[in-house]
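As you look at this complex, bear in mind that one protein chain is not there, while each of the others sits in place.
Note that the chains take the letters A and B in the order they are written out, and that residue 1 is the start of every chain.
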Amino acid sequence: MSQDTKNYYLPGASLWPLIASIALFLMASGFSMYLNKIAPGKYVLIAGFVVLAYLLYSWFGEVIKESVSKFYNKQVDKSFRWGMGWFIFSEVMFFFGFFGALFYTRNVSVPWIADAQLLWPNFVATWPTAGPAATEAFTPMGAWGLPAINTLILLASGATLTWAHWGLMKDKRQQLTIGLILTIALGVTFLFLQAHEYAEAGFTIKTGIYGATFYMLTGFHGLHVTMGAIMLTIILFRVLKGHFDSHNHFGFEAVAWYWHFVDVVWLFLFIFVYWL
Amino acid sequence: MSTTTAAHHDDHHGHPTGIMRWIGSTNHKDIGTMYLWFSFVMFLFAGAMAMGIRAELFQPGLQFVEPEQFNRLTTLHGLIMIFGAIMPAFVGFANWQVPLMIGAPDMAFPRLNNMSFWLLIPAAILLVTSIFVPGGAVAGGWTMYPPLSVHAGMSMDMSILALHILGVSSIVGSINIITTIFNMRAPGMTLMKMPLFVWTWLITAYLLIAAMPVLAGALTMLITDRHFGTSFFNAAGGGDPVLFQHVFWFFGHPEVYIMILPAFGIISTIIPTFARKPLFGYASMVYATAAIAALSFIVWAHHMFTTGMPVAGQLFFMYSTMLISIPTGVKVFNWVATMWKGSMTFETPMLFSVAVVFLFTIGGFSGLVLAILPVDIQLQDTYYVVAHFHYVLFSGAAMAIMGGVYYWLPKWTGHMYDETLGKWHFWLTTIAFNVTFFPMHFTGLAGMPRRIPDYSLQFAEFNMISSLGAFALGLSQLLFLYVVIKCIRGGAKANANPWEGAHGLEWTVPSPAPFHTFETPPAFK
Partner (left out) sequence: MNKRIILSLGSVLLSLFTASANAEYALNLRAPATEIASQIYDLHMLIVWVCLGIFVVVFSLMFYSIYKHRKSVGHAAAQFHENHILEIIWTIIPVIILVSMAYPATKTIFAMKDTTAADMSVKITGHQWKWEYDYMDSGVRFISTLATTQDQIQNKDDKSEHYLLEVDNPMVVPVGKKVRLVITAKDVIHAWWVPEFGVKQDAIPGFIKEAWIRVEKPGVYRGQCAELCGKDHGFMPIVVEAMEEDKYKAWIASQQEAAKAANAGADKEWTKDDLVAAGKGVYEKNCAVCHQASGAGMPPAFPALTGSPVATGPIEGHLAIIMNGKNMMPAWKALLNDTDIAAVIAYERNALGNSAGDIIQPSAVKAAR
């Protein structure tokens, strides 16, 4: 990428970083208090979320304004690409830890617990399991009902998003808008179906190692789908406001990358949590 | 708040004053300064914890603290030294030096840069206030193994969340460093022409974004086991306490390389300067650093040799751990070869660097001893391990930091530091350090376990020696504080390049470095 003659944009002093720290401080101390049943905890935690929401709105808002005002040259654009790419990599590593936990407990811990006949005389190593101290059976999540449908939904949403992107690149705003709306609708549908599944599930997060790994992995995935859907909605608003042109639309691309990442994580979930 | 007029972009950067300059900074030099001061304060605080530890261990019997309080001291000492002192210090160096070394006007994301710093404050507040909540500060070791950590009190939650915040700070900071290095080098500075310090930070940043999220996973599973009834680490539910160790050390081992690679970068900068000779084997140094980083992901279970893993696992992790000594050895040989046939002078930065090469290698050898699994069975969880990691972390990382501070103080402040006092600090530190930690190899071999507040009588003599050394070591750091403050306030004027043998773009700008540097990229050949 050749560098423009304009200099790399360097922002002036900003209070957003400090406010971000305040938000996270409130969230962390609020959560600590809440977990330990100290009265104001819930409110401090909520206050933290409110400050965080305000912070994200303001800081991203400022970045969007700077972008729309054409402060960012090609080099800055490249920085954003690098940044988003490696951020998504760090998210991949976050899920990697939980997949590692699933792999280890299924293939190592559970068999070794079964081997310890002296301690757990009646336990047989199978999967799914809620462990040797489980008192009652439970119905695990089958892959081929709602989860399979959700897979198709997310795959479709990836396709609609790509279609929207093509619209953007060819200056077909209607295609872009409709594609985005479809993607968001599919994403929200996914979330509703997941919530329905959680409500109907025959086990909870306390159902031994199966429940723990299931809800941790699918739960964090759902959280990421939620964040992705929110980001897509913001992009939609920007599109409606006339932001982005066929050559300059990194904001759209960043969120699209994120959405595809969320989709890929789901595929791994579907295979290793639901199916196998 | 920044003004956002559409017309000109260049003036926004400005030069804020007063408190806004610090809380709202978007300047890599100021942010670097804040990181360095934060780390120094944390270093002294965690050092005070160590003084408490060594006071109790001065003699057999319990004199000053009761056992659980002792466990809190050791836990906090570890957590704060690692996350509050060493890591932020290296980030401070990265902030100050990387843009200067590559001819960039600032980091790629200046506001995120400031956020990475300011996130340290809530984390520190959470850790320090956890001392005062019911149950006291965390006491399960910095490694927080369940089930012990599952049953701990409120301070464990605060510490876990503090670590989450520190993780965000590190990940965002690392993304910033990677982007800066790849995207903002002066034209003509190809990757293989970058100063080695920049390379070591590039690779460290990759380690951080790969490893910190895994720690976040482990901490999250710990919090759900504590409060949400999950069974990740509970055999009754089908989980395994050792799972935590696997996930933790998958982060933990790269973490120790995160703490040493920037030190290698600093040493690789200082030795060529004071030997007046180019770094020997630049390309091998780059490849060796990359090899160390890659290998660091496949050795983690050497921290778990006594957990009872199958023979295949034991062999794999022993062999992979032994392998790491190869690229590390290459680096040591290259430093010696850099010195060889040079024209050396021994100002304080060089004294520290030579000591680092010598003492870190001792730590490396004790690491090799620990890598040999059958020997590790005898030494795991003993003072031999404590000796090993203090040799690599104090006389490796911390002393490299000290050397780097002396080296770059002229650039940061515009003054030369007091060379006589600097040398005093060096000798006091080096001697006191060895008096403290060398005997620990012996107490470990003789069978003294770690993390105990009281010990059987045959360990008394060496423990007393270690404690005396520790008190001297702690006091010597106050001299360091004095030298730094004295230098900031005044001293002989420093030129753009006060070191005869120094090369690099940072030495082409005035001392102290102006608020804005390289606003137009420099020519680099």
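By definition in this document, a residue touches a chain if its C-beta (ideal position, glycine included) is under 8 Å from a C-beta of that chain, and two chains touch if they have at least 3 such contacts.
Being a predicted model, the structure only gives us computed values, none of them experimental.
Pick from B:71, B:230, B:289 or B:395: which residue touches the chain that isn't shown?
For the chain that is not drawn, the touching residue is B:71.
From the listed residues B:115, B:171 or B:357, report the one that touches the chain absent from this view.
Looking across B:115, B:171 or B:357, the contact with the absent chain belongs to B:357.
Could you tell me which of B:192, B:457, B:485 or B:523 touches the chain that is not displayed?
Of the listed residues, the one touching the omitted chain is B:457.
Write down which of B:323, B:472 or B:509 is the residue touching the left-out chain.
Spelled out, the listed residue whose C-beta touches the missing chain is B:323.
Which parts of subunit B are in contact with the chain that was left out?
60-63, 66-68, 71, 134-135, 139-141, 145-148, 151, 153, 234-236, 240-242, 275-284, 306-308, 311, 314-315, 318-319, 322-323, 325-326, 329-330, 332-334, 336-346, 354, 357-358, 361-362, 365, 368-369, 372-375, 377-378, 380-382, 442, 445-447, 449-458, 460-462, 501
Would you write out the residues of subunit A that touch the absent chain, in ascending order?
On the subunit A side, contact with the omitted chain comes from 112-113, 115-116, 118-120.
The working rule: only the chains that are shown with their structure count from here on.
List the residues on subunit A that touch subunit B in their complex, please.
Residues in contact with subunit B: 3, 6-18, 20-22, 24-25, 28-29, 31-32, 35-36, 38, 59, 62, 65-66, 69-71, 75, 78-79, 82-83, 86-87, 89-91, 93-94, 96-98, 100-101, 104-105, 108-110, 112-113, 119-120, 129-134, 204-206, 208-213, 216.
Give every residue of subunit B touching subunit A within the complex, in rising order.
1-4, 6, 9-10, 12-14, 16, 20-21, 23-26, 105-106, 108-112, 114-115, 117-119, 121-122, 125-126, 153-154, 157-158, 161-162, 164-165, 168, 171, 174-176, 178-179, 182-184, 187, 209-214, 216-218, 220-221, 223-224, 226-232, 234-240, 242-243, 246-247, 250, 519-520
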